[in-house]
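The excerpt is restricted to a subset of chains, each kept in its original location.
Each chain carries a letter (A and B) given by its place in the written order, and its residues are counted from 1.
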Amino acid sequence: AELTHFDVHGRAHMVDVSEKNVTQREAVARGEISMNRYTFALVKAGRMAKGDVLAVAQVAAIMGVKETSRLIPMCHPLFVSGVSVDFNLDENEHKIEVTVKVKTSGQTGVEMEALTGVNVALLTIYDMCKAVDKEMVMGNIRLLEKKGGRSGHFQRETP
Amino acid sequence: AELTHFDVHGRAHMVDVSEKNVTQREAVARGEISMNRYTFALVKAGRMAKGDVLAVAQVAAIMGVKETSRLIPMCHPLFVSGVSVDFNLDENEHKIEVTVKVKTSGQTGVEMEALTGVNVALLTIYDMCKAVDKEMVMGNIRLLEKKGGRSGHFQRETP
């Protein structure tokens, strides 16, 4: 038979990490959601009709971290050994800042896990506030810090 | 900007276990479902219309064990190295007892996996019998034994 090897353009694959060392790894990501003054006040007071927004977003972020490799196609599954989620409320610009820190002991970094946790927290905040505000904007989602592994310590210059 | 650190009441987080040792761990959990005499007889005879109740419950329990960390928010994902499921039929009180034993090699215990396996088995039995009996009650779901890890050997006094 005449066989044509079909090389899919750009050939997506999950990179082989089997030669990498198992080390302690950590990543911190952050992002924010801006809303109008009224929405912000309701969240802060814990009086949004759907429930306590930040308590739900915190649980959602932790569960989202565990779903990372099922959402991001080329991301390796890994054991997550610890997750923490923090919120800061910016009263002047009425926006909520979410910071997620993830730790693991494995062969790949956890920056995607931290970023996914931030994204799921922001989406959850949006969902619980959207009845009163459809104009909210999520942004400034970035990796702040990353430790462990071959590439060493990364720290963003402008956090 | 004026930033208020918002400390969510009770601050849920996934505990950091990265310093814990990787050891062999094992947990055994048990629970039961009570039903009326007629329902019990149908299950025992394997004649329930939806299929062989215990065969399906056994598969469901094993698959449920693997879903544990996706159902329980603060539960760590882990590698499961073995699962067994057993049933005892109590003819006098027409109830079915389910016992699930889970083994792993990791940094966290597997008691939640064993308990989740028991719960999913009981729910599956309920589902397959509910057309003939809506009054079934699931109960006495508890951890019987736990081995491995820092907290050592736990054995329930009254199994």
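Just so it is clear, a residue touches a chain if its C-beta (ideal position, glycine included) is under 8 Å from a C-beta of that chain, and two chains touch if they have at least 3 such contacts.
From a predicted model like this one, the values you see are computed outputs, not experimental measurements.
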item: Total identical subunits in the assembly as filed, 2 in place; value: 6
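We take it that only the chains that are shown with their structure count from here on.
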item: Rounded Å distance between chain A and chain B, as computed from the means of their C-alpha atoms; value: 30
item: Residues of chain A that touch chain B when the two form their complex; value: 24, 44, 54-55, 58-59, 62-63, 65-67, 79-93, 96-97, 103-105
item: Chain A-facing residues of chain B, complex; value: 1-6, 8-9, 11-18, 69-70, 73-74, 76-79, 106-107
